[in-house]
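Here the complex is missing one protein chain, while the rest keep their positions.
For subunit A:
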Amino acid sequence: MSEAGGSVTAVSVIEARELTKTYGDFTAVDAISFDVAPGESFGLLGPNGAGKSTTMRMIGGTSLRTAGTLSVLGLDPERHGPEVRASLGVVPQADALDEELRARDNLYVYGRYFGLPRAYLKAKVPELLEFAQLTDKSDAKVTALSGGMKRRLTIARGLINEPRILLLDEPTTGLDPQARHILWDRLFRLKEQGVTLVLTTHFMDEAEQLCDRLVVVDHGRIVAEGSPRGLIQEHTTREVVEVRFGSARNAEMQAELAALVADGQRSRAGLEVLPDRILLYTDDGEAMLEEINRRALNPLTQLVRRTSLEDVFLRLTGRSLID
């Protein structure tokens, strides 16, 4: 590639510094800074209302920032929106498909918005429909498509300009497990081709599957940053024991269990008390469970599992991701 952004492959494709967005008194994004490298798959992880979508919109220049600086492929999206978006593919949370047009025309018309030539689109649209497994739906009205199909059509639409960066805002929210796996597969193929992916999600498994690196966002601030594996190692233990005592006894068991995890464990060990269950972080879950049973604490249910990003978030904020 010979154009401006392409010659500086070593530097970040997105560079945000103290990026801030306020709506009246409400601070949606609170001075966050991050970089995204070319070809990287970068995730913004956080609960609803954490400021993820607002950040995505600022990257595309469709939301104006309140303070801070932002550079996308060397340009300020606020001042060069159309030019920045020429290199972006955007998959918004609400599909925002054109319901007055058929599936095929959605792609074609969208390509024309990018100023792409008709001849290019005539070849590209069928190719993308096939990629999205929608070839037999090409004449269907958008309103007649299932949720998963709409999502795939939206992703296909986001690829019409062969973007260098694909922005995906909660790509699989509301999809059934099978549809999610199809979608992850498609995204993984794009990643293999060197497309930079920036995605928001509140699903841990999605972040673990797709992201090389992610930031955990809460109340508009970055509370942690790293690879999925790195974050889990840094912020939690190897395993977690989940025990339920029923809503009445849940709180009163806290003191007893706290003493348990404190026994000669590493600093990352500890417990989280959720409304319905208590999580005990430990490197040896089975041993912990044995100890609980030896002390005859009699939980209603018990479970040992590997820690996940959900636990990272819990440890950092004391709240569940899907708030």
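As a convention for this text, a residue touches a chain if its C-beta (ideal position, glycine included) is under 8 Å from a C-beta of that chain, and two chains touch if they have at least 3 such contacts; residues count from 1.
The definition used in the following text is that contacts and distances are computed from a predicted model.
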Given the options "ABC transporter ATP-binding protein", "Acyl dehydratase", "ATP-grasp domain-containing protein" or "Transport permease protein", say which is the protein name UniProt records for the missing chain.
"Transport permease protein"
Where the complex has a chain not shown, which of A:92, A:148 or A:171 is the residue touching it?
A:92
Absent-chain contact - pick from A:189, A:229 or A:306
A:189
Give me the subunit A residues in contact with the hidden chain, please.
1, 3, 6, 57, 60-64, 78-83, 85-88, 90, 92, 94, 96-102, 105, 109-110, 112-117, 120, 124, 127-128, 130-131, 158-159, 161-162, 186, 189-190, 192-195
